[in-house]
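Note that this complex is displayed minus one protein chain, with the remaining chains in position.
All chains are identified by letter, namely A and B, in their written order; residue positions are counted from 1 within each chain.
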Amino acid sequence: MRYRRPGLDIASHALLILALIAFCLPVWLAITAATHDQASLYTGTAPLWFGSEGLDNFRAVLTEPVGRLGTDVTRLLLNSTVMALGIALGKIAIAILAAYAIVFFRFPLRRLCFWLIFITLMLPVEVRIMPTYRVAADLGLLNSYVGLILPLIASATATFLFRQFYLTVPPELLEAARVDGAGPWRFLRDILLPLSTTNIAALFVIMFLYGWNQYLWPLLITTESDHMTIVVSLKRLLSSADNLVPWQTVMATALLAMLPPVAVIVLMQRYFVKGLVDAEK
Amino acid sequence: MATLRLSALRKTYPNGFTALHGADLEIADGELIVVVGPSGCGKSTLLRMLAGLESISDGELVIDDRRVNELEPAQRDVAMVFQNYALYPHMSVADNMGYALKNRRVPKAERRRKVEETARLIGLEDLLDRRPKQLSGGQRQRVAMGRAIVREPRVFLFDEPLSNLDAKLRVQMRLEIRRLQKRLGVTAVYVTHDQVEAMTLADRLVVMNGGRIEQVGTPMHLYERPASRFVAGFIGSPAMNVLDARLEGDSLTLPCGTRLASPVPSPGEAKTVCLGIRPEHLSVVPEGDAIDGDLSVRVELVEPLGADTLVHARLEGQDDPVVARVDGIRAVAEGDSLALRPDAGRLHLFDPETGQRLDPLEPECQHSTFPA
Partner (left out) sequence: MATFRHHRVTPWLLLAPQLAVVAIFFFWPAAQAMLQAFYVEDPFGLGRTFVAFENFARVLASAEYYRALGITVTFSVAVALGAMALALLLAVLADRVIKGAGAYKTLLVWPYAVAPAVAGVLWGFMLDPELGLVSAGLGALGIDWNHRLNGGQAMVLVVMASIWKQMSYNFVFFLAGLQAIPRSLLEAAAIDGAGPWRRFWTITFPLLSPTAFFLLVMNSVYAFFETFGTIDATTAGGPGGATRTLVYKVFEDGFIGYDLGASAAQSVLLMGLVGLLTLLQFRYLERKVQY
C-alpha cells in the first residue's frame, strides 16, 4: 500500500538528488582539481570545471617520482594491491579452516580455542599498536609485505562470519556426505566450499576494502617508500611541499587511491551488501 | 544384501541421558523392517546408530557376521534416505547420485552408466542435469532414493522419508518404496511415526517406546496380539478402547455392572485388569435386543467417515468415551441410548501396572514369518 502522493514523491526525489550532489561534490572537486596545473589552481578558489592538464598530471604521478616520496604512484598502487589482496585472501583462507574446525569437529580444548580466537574481535589493532609494532620490529618485518599483511590478519571477523554461515548448513548434508564416504577434507572441498562461494565473495569485498584503506599500521611499519601504500602517501604529499600544497598532484593521487576500492564495491555491490548485512547476524 | 544383528545395543549421551536401553533384534536378508513409535522414543537414534552417525555406547552391531561398531558410515556400506533428503544443493541430480561412487573412485564411464540405469529405474532420466532447487518435493524424494539405490548398498536406511510430502504423494511413494525394495532385494530399516505407513510397508514391525523395543512382529500379529497396552494403543486407528475391569475366575466385571466372559481365566484371587476392545470389534445393537455382556451406552458424538461411522459413546464408570467403528452410515444420533456388543474372541487383557498383556504370546509369533 502506498498512497500515491506525487508531491511527496517529487520532494523525496529532489531531496535524494540534492544529497547525491552533496555527496559527489568532494569527488567532483578532486577530479576538476586534478586536471589543472598548479599555477591555474592558485589563481583563486578551486575550479568547478575541468582544466587541460588532466592527462599530464596523471601520467606524471604514475611514471615519475612524486614530491619527496622518491617513488611513483604506480609503485604505491602495487604495494596497496599486494597488501589488500594479501589481507583479504589470507584472512579468508585461515578463517575458512579455523571456522571449519570449530563448527564441524569435537575435540578437547575446543571451547578455549573458540574464545581465544573470538576475543580478538574486541580489540582493534589501533589499541595495541605500540607492542604490535615492537613484535613486528623484533621479527624483522618492518618494510616488508609480510609485515604489512600478517598482523592485520590476526582479527577474527572473517572467522566469526564463516562460523555463522557454517552453523546454518543443514547437519544432514554432513551426514549424507559421511554416508557417501566423504572424509573431512573431501567434505570441505566438495560440499562446504562450493556452498560458501557467495559468502567468500562478500567477505572478499569487505576485507579488500579493509586492507586497502588501512592507515595507521602501514604508516608505522613502512619507513621507506618502496613498501609504502598509496593511502599513507597522501599525508606525505600534503606535508612535503615547501610552501604551496601541490593539490593537483595530491588529488590525482587521491583519485587513484579511491579507484580500486570504489570499483570493487560498485562491481560487487550485491555481495558487499550481503556481506555487511550478514555481518550483523 | 545382508543380515543384521543388534545385541543389547545401547546409547547413552555424555549428559547421562539414555536414548536407547539395550535393543536386541535380528534382521533377515532382504527383509523390510519398520521401526515405529512416538517422537522421542529412540527410533531415530537407533537408525543413526545403524548408519554410524551416532556412536554405539554399548552392545554389538553385526552386519553379515562382521562387527561394525567402530566403522565409519561409508565403510559399513549402508545408504540412507534423510527426512529432508539432504541433497547437495550445488550439484546436479546426476552428481548427487554419483557422489558416493566418485568417493569410491569408480571410473567415470561406469559411474555414468550406473547413474543412468538407476535414473531409468525410478523415472528420473529427464532430470539428471537439474539442480535440487529446480525439482518438486516428490522429485527430490526420488533423487534421494536414487542416490541410495545407485550405490547398491547392503542395507537401506530410511529416516521418515515421506513426512515432507503431501498425503497423496505419500501413498504413491510408499507403494513405490515397497516395490523397489522387493525388486532389489536389499535389506531395509525404515523409521516412521506414521502407523499406517508402518503397517502397509513392513515385513516386520518394531514398536518402540521410551528407548525400549516394546514388540517385534508382523503387522497383523501386532494388531491381533499387542504385547502391551502401549502397542495396543499405537497400532490401529482409532486407538483401542481400554476399560477398567475386574477379573474373577473366568468372568470380567465392568464398573457399570456388565459381565463378560474372560479370554484368560484368572488362576488366583480377583484382580483389577485393563480390558482392550478395538473400535472395529464393537457392533451396535438396538437397545431392546441387548443381551448379557453388551455395553449400554449413551451416544455423545457421531463422526460419519463415508465408508464407516465412528460412534463416541459414554459408558457408565469409565472416564473416556468408548469409540465404536460401524459400517456405513447408521441412523445413530447424539443422545441415543444403545448397546455395543464386543466381539468375544477379540478381547485383550492387560496388567494395569505393567501394561503387559496377560495371556502369554505364542512363542512362534515372536519371530518373523518371513523366510530367512
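Everything below uses one rule, namely that a contact is a pair of C-beta atoms (placed from the backbone, for glycine too) under 8 Å apart; a residue touches a chain by one contact, two chains touch by 3 or more.
Given the structure is predicted, the values throughout are model-derived calculations rather than measurements.
Trainee: Provide the residue numbers of chain A that touch the chain removed from this figure.
Mentor: Touch with the absent chain occurs at residues 1-3, 8-9, 12-13, 15-16, 19-20, 23, 25-27, 29-30, 33, 41-42, 44-46, 48, 93-95, 97-98, 100-107, 110-111, 113-114, 116-117, 120-124, 126-132, 134-136, 139, 150-151, 153-156, 159, 167, 171-172, 174-175, 178, 183-185, 209, 212-213, 215-216, 219-220, 231-232, 234-235, 238, 245, 247, 250-251, 254, 257-258, 261-262, 264-266, 269, 272-273, 276-277, 280-281.
We adopt the following convention: only the chains that are shown with their structure count from here on.
Trainee: For the complex, give me every residue of chain B touching chain A.
Mentor: Per the stated touch rule, the residues are 48, 51-53, 72-74, 78-80, 82-90, 99-100, 103-104, 147, 151.
Trainee: Which bits of chain A are touching chain B when the two form their complex?
Mentor: 170, 172-173, 175-182, 186, 190-191, 194-195
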